[in-house]
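A single protein chain has been omitted; all remaining protein chains appear in their positions.
Here is chain A:
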Amino acid sequence: MNLMFRSRWWSFGFRSTIMLYFVVLIVLPIIGVYTHSFSLGWEPFWYSVSDPLAWKAVLLTIRLAVIATLINVFIGTMIAWVLIRYRFFGRRFLNSLVDLPFALPTAVGGLMILLLLGPNSWIGELSERLGFEIVFHEPAIVIAMLFVTFPFVIRAVQPLLEEMDQSEEEAAYTLGASKAKTFFQVIFPTILPGILSGAMLAFSRGLAEFGAVVLVAGNIPGKTLIASVYIFGEVESGNPQGAAAVSVLLLTFSFLILWTVNVIQSRRAGK
């Protein structure tokens, strides 16, 4: 056994297998989508992308993902702060519960929202009587995105708060700075990279979300049809080229975000 692994041919074969697996599984499919979207030339690509339903779906997705991300930045920073800085009953329980959206299938998450806020629940009835609707409308999509992306900001901010040097904060207090001023001038700049990279990850996950949204969105074209559901619809109706064209839009956008996160993180590591 040992001799086998030491021999040059073995290690060469081993290395090639791993690299081949990586390239075939990850790189090849992505190249495939880009080439397919232009497979019939530039014009069909432009035709698919300029379909009003297509770009409306993309714009809606971006808008709702931005809203969900902003909400996440606020509650995420708050929760990270509370979980790290305060000691209270149930802290450890809440801290483990943060990861629940990662562990739970997204379709189950969507079903939860549907059951809680749907037309047969009392919240659904109440809101309908008040004249605004949640499920099958935009609010439900934002809630679904919020649920799925909940852990990102918290998990990105927590380590920064933990390793932060508290003496700076104390120095600010002793020099007479108010609590709010200390927060914005001392603490906030330290955790900002965490908030940013967490927000970027949450945003790109929100853009990509499908399972939780498809169950609660109602998927009315031009109104509550988000990009990933639009792509699914195109595949189902036998138009893979159109699906690929819209995918390319969304993919390019997500890659830019991912790249930004990497830049932020490498800058932090380089410090």
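By our rule, contacts are C-beta pairs under 8 Å (C-beta built on N, C-alpha and C of every residue); 3 or more make two chains touch, one makes a residue touch a chain; residues count from 1.
The definition used in the following text is that contacts and distances are computed from a predicted model.
Choosing from "Ger(X)C family spore germination protein", "Anti-sigma regulatory factor (Ser/Thr protein kinase)", "NADH-quinone oxidoreductase subunit H" or "Sulfate ABC transporter permease subunit CysW", the protein name stored in UniProt for the chain missing from the display reads "Sulfate ABC transporter permease subunit CysW". Per the touch definition above, the residue from A:9, A:86 or A:132 contacting the chain not shown is A:86.
Listed residues A:53, A:66, A:208 or A:264: the one in touch with the omitted chain is A:208.
What chain A contributes to its contact with the hidden chain is residues 1-2, 5-6, 14-15, 18-19, 21-22, 25-30, 32-33, 36, 75, 78-79, 81-83, 86, 88, 90, 94, 96-97, 99-116, 146-147, 150, 179, 201, 204-205, 207-211, 214-215, 227-229, 231-232, 235, 240, 243-244, 247, 250-251, 254-255, 257-259, 262.
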